[in-house]
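Heads up, one of the protein chains got dropped from this complex, but the rest are sitting where they should.
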Amino acid sequence: MIGKFSLIPPSASTIASDVDTLFWFISAVTVFFSLLIAGTIIVFMVRFRRRREDEVPRHEDHGSYALEIAWTVIPFALTMVMFFWGASIYANMKRPPDDALHINVVGKQWMWKAQHMEGRREINEIHVPVGRPIRLSIASEDVIHSFYVPAFRIKQDAVPGRINQAWFEATTPGEYHLFCAEYCGTIHAGMIGKIVAMEPAAFQQWLAGGTPGAPAVPVAELGRQQFEQRGCQTCHSGQPGALGPALGGLHGASVPLADGTTVIADDNYLRESILNPHAKLVAGYSPIMPVYQGLLSEEQVMQLIAYIKSLPGDHS
Amino acid sequence: MLKSEHMVGVGTYLTIFFALMVLTAITTAVAYVDLGVLNVVIMLAIAVTKATMVVLWFMHLKFATRLTWLWAFGSVVFFAILVVITLSDYLTRAVLS
Amino acid sequence: MSAAPIPHGEPAGAGAARPTNYLNADYGVRSWLLTVDHKRIAVLYLVSITLFFLLGAAYAGAIRLELLTPRGDVFGDDTYNKMFTMHGIAMVFFFLIPSIPATLGNFLVPMMVGARDLAFPRINLLSWYLYMIGGLFALGAMVIGGVDTGWTFYTPFSTAYATTNVIPAAIGIFIAGFSSILTGLNFIVTIHTMRAPGLTWFRMPLFLWAHYATSLIMILGTPVVAVTILLVGLERMFGLGFFDPRLGGDPVLFQHLFWFYSHPAVYIMILPAQGVVSELVCAFSRKRVFGYAFICASSLLIAVLGFLVWGHHMFTTGQSVYAGMIFSFLSMFVAIPSAVKVFNWTATLYRGSIAWTAPMLYALGFIGLFTVGGLTGLFLSTLGTDVHLHDTYFVVAHFHYVMVGGAVMAYLGGLHYWWPKISGRLYPEAPAKISAALVFLGFNLTFFPQFVLGYMGMPRRYHVYVDEFQVLNVLSTAGATILGVGYILPLFYLIWSFRYGELAPPNPWGATGLEWQTPSPPPTENFVRTPVVTTDAYDYPHLELLPSPKEVPVG
Partner (left out) sequence: MAEALASAHAPDVHVLHVAHQFDDAEQQWTASTLGMWVFLAQEVLFFGGIFAVYVIYRTLYPDAFAVASNHLDVALGTFNTAVLIGSSLTMALAVHASQVGHRRALVGWILMTMLLGSVFLGVKVYEYAHKWHEHLVPGPWFQWHGEYPKQVEIFYSLYFGMTGLHALHMVVGLGIMTWLVVAARAGRFGPDYHNPVEITGLYWHFVDIVWIFLFPLLYLIGRHWHP
């Protein structure tokens, strides 16, 4: 919670307790070995302190293979536990559940802009329901930022030139800090906000609220408007013989490229193909689409992607 | 001449030079034939061969100590580490991220 | 074996005029600025890195002052951003990286191998000049308005968005990099080709092994960061596109290249420190080091494995999950050789004759702090916990434990230990012990709370922070005050002792090692005659001490 002093950050997401358990395990190992070394040193320091200036221990130490092996193998075994444990949590962090709510987040100097799929926009504040996984598509308009919610134990850089993913599921209603964790210039320390976790019913009410007078337009609908304004449908008509590939059902499908390879049409592929369409040309098409790099904002690109995703169709 | 030194004959130098020129001609010619992935492979194989010839004879590595060999190839190993691990990130991004 | 007793010896020429040594061989500024004597160059480095340390420390003090309160009440945001950037640049590139190698290493490597000088004395001097020119560029960047990119120069902020003096700072780091490369080159060649008769590889002091391993990193890593910084400069100045996302470039590629050097660079700082500690622990417990071969192997392993783990700085960038796992896995391996070293040092103490001198206190403090620093690295190499802790104060605390609690403690310990050799005078023991204790206490008070801050989620590089974090920040600033006093003390008494200290005998500690077998301070050519080595390093069981002059009954 915000404003309350405590030595332990609030733990308010499903992943947070997993991370904490591992954190305390490594802490225990750290404390154990630190005390072991420090204690041994102090005991030896006192017990074997030099009593006379000309004291020289005459015994020969020849080392000990048994000891060397022991203090190589035991720490190694412990680190392997940490690795596999940490990797499994990380794999979980990187795999959003399919039923997740989707929110677009764009970092720019020095604010966080978010847009819910239903259309409601927010700045430096993101409202989410508890008990429901939330998937974030995170992009940046300028430099690298990092979306960090300590109470959820998640952090994901917003890297210009690509769309990164993160997800969480809030467990406790409340307000939690949102920080920018990657240094991004003058007001880096001011690029903070909050996550408002709400009961699902309250969230639905909030979502329907929106700006007075301006009904929220869903993101996919905004994408459709972009699509039509820019005349994309001329080529991407979906008709046989069209100049551009059909887009229905494209998202997530595997696409054969002109150079003989195939790619999965994920967010980053779609993003690149909108901005620099020739980079990964689809097999059977000519590189005639204009380059949109510099003409579309990250938000608009995300809206177009949402629209493409919303298109029905079978792309196999 | 010091005893840790080795003299390579003028004849050897000329032979190597000639071989390097031939390989340059081959690599340029082959570049115009479409062999798919093989183009890059052949191109790099010829470049590595040429570089090896320069290192072994022009730079006298063939006659140098094991330590010199270690430094010559060790540096290439670390370059390979840089490229291979970095590339492994790029090649697996779409698959697993 | 071991026939000739090692004398504590009489201070060379006590009472009379001292014989010619490297310090009094010549006088005047010219004799220093054009010297090719490795010992004089070491002293030049000592003075210059001390200046950069003071500069970096001043920035640190200002940073801690600002962080006393959650508001930005002392400095504005731009000023604060420039301060932590300059703190990082001064401390990393101009203090920590040259610290032990360029001063103690420069002074001792030739003496420990039993040579008259490094293999390339003029290149050694060139290395100091490059360091100074690089330093002047960095200072210049500071004077004309500062830099605010952070010492990491992340793109595209550094190439396209920062409006500060990135180019002069980058040029400074680029040039200083070559100073480091040339130092490493000199050490490698010297250790390979100039060892005294009988000094086989496995008779070498561990200090030499550590410097050999360090030099490997300097030579194989530094050029990569040099060219990376160059690319940043070209992109910023001429608009060439290497990392520019608008062209399809990838800013994360910069991070790959940057950390390929900058992670191993941590080992450039810590390996020589471990070398120093190996010497100190043996000398002050009068024992052979426990597991000599394992420590040698650990040094080389750390140097090599250090090149395979850089991606653990990038777990949250969107690097592929697969690459993240590889890097996390490999990072675990690099923890092991460091652990092995710590255990071996501790075992060396067993049944020793442990002298509680100031250098030994520093060395033992090092072992404790380095253990904490190393173990907390596990939180950051483990994927699941790093996501939360990355870019928070936990990271700041971790690397300060390694670099300050580790490298700087060892540097000060080594400086005290070899001070009689460098200056020809003994330092005063009492203030030295006080300073060692203050540094240890102050350090822990400064940086331990930062682990907690990081776990609570305080991000790095914030000068304005939320109220919950204040208590711990106040503790940290209080600790920094104590730490500052601990660091200032040696400056005074060491300079004082340089002139007024008691004259040092050749071997005041009763230590083995070739550097103690020549007068203090040594003559320009180090040894009167080339030494011959007949025993292993740290042959303390056969040590024979003559009573020190102090204990010789008069009359």
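Chains: A, B and C, in written order; residue numbering restarts at 1 for each.
Everything that follows uses one rule, which is that a contact is a pair of C-beta atoms (placed from the backbone, for glycine too) under 8 Å apart; a residue touches a chain by one contact, two chains touch by 3 or more.
Since this is a predicted model, take the numbers as computed values, not measurements.
Novice: With touch as defined up top, name the shown chains that contact the chain not shown.
Specialist: Counting the whole assembly, the omitted chain is in touch with A, B, C.
Novice: Write down which of C:Arg18, C:Arg246, C:Arg351 or C:Lys433 is the residue touching the left-out chain.
Specialist: Answering carefully, the residue with contact to the hidden chain is C:Arg246.
Novice: Which one touches the absent chain: C:Trp32, C:Phe75 or C:Phe120?
Specialist: Of the listed residues, the one touching the omitted chain is C:Phe120.
Novice: For the chain that got dropped from the picture, name the residues of chain B it touches.
Specialist: 1-5, 7-8, 10, 13-14, 16-17, 20-21, 24, 27-28, 31-35, 39-40, 43-44, 46-47, 50-51, 54-55, 57-59, 64, 67-68, 71-72, 74-76, 78-79, 82-83, 86-87, 90-91
Novice: Kindly note down the residues of chain A that lie in touch with the hidden chain.
Specialist: Within chain A, the residues that touch the unshown chain are 258-259, 276, 278-279, 281, 287, 291, 293.
Novice: So that we can see where the missing chain sits, which residues of chain C does it touch?
Specialist: Residues 1-4, 6, 110, 114-121, 123, 181, 185, 188-190, 192-194, 196-197, 219-228, 230-231, 234-235, 238-242, 244, 246-250, 253, 256-257, 260, 512-514, 517, 525, 528-535, 537, 539, 542 of chain C touch the chain that is not shown.
By our rule, only the chains that are shown with their structure count from here on.
Novice: Approximately how many whole Å separate the CA-defined centres of chain B and chain C?
Specialist: 37
Novice: If a residue has to touch 2 or more other chains to count, which residues of chain C qualify?
Specialist: Counting only residues that touch two or more other chains, chain C contributes 252, 318, 321.
Novice: Going by the touch rule set out above, which residues of chain B reach two or more other chains?
Specialist: Correct list: 93, 95-97.
Novice: Going by the contact rule set out above, which residues of chain A touch chain B in the complex?
Specialist: Contacts found on chain A: 94, 165, 263-264, 266, 268-269.
Novice: Please give the residue numbers of chain A that touch chain C in the complex, ascending.
Specialist: Spelled out, the residues of chain A in touch with chain C are 2-9, 18-19, 22-23, 26, 29-30, 33-34, 37-38, 40-41, 44-45, 48-51, 53-61, 63-64, 67-68, 71-72, 75-76, 79-80, 82-83, 85-91, 93-94, 109, 142-144, 146, 148, 150-151, 153-157, 159-162, 164, 177, 179-190, 192, 272, 276, 279, 293-294.
Novice: Which of the residues in chain B end up touching chain A in this complex?
Specialist: My answer: residues 93-97.
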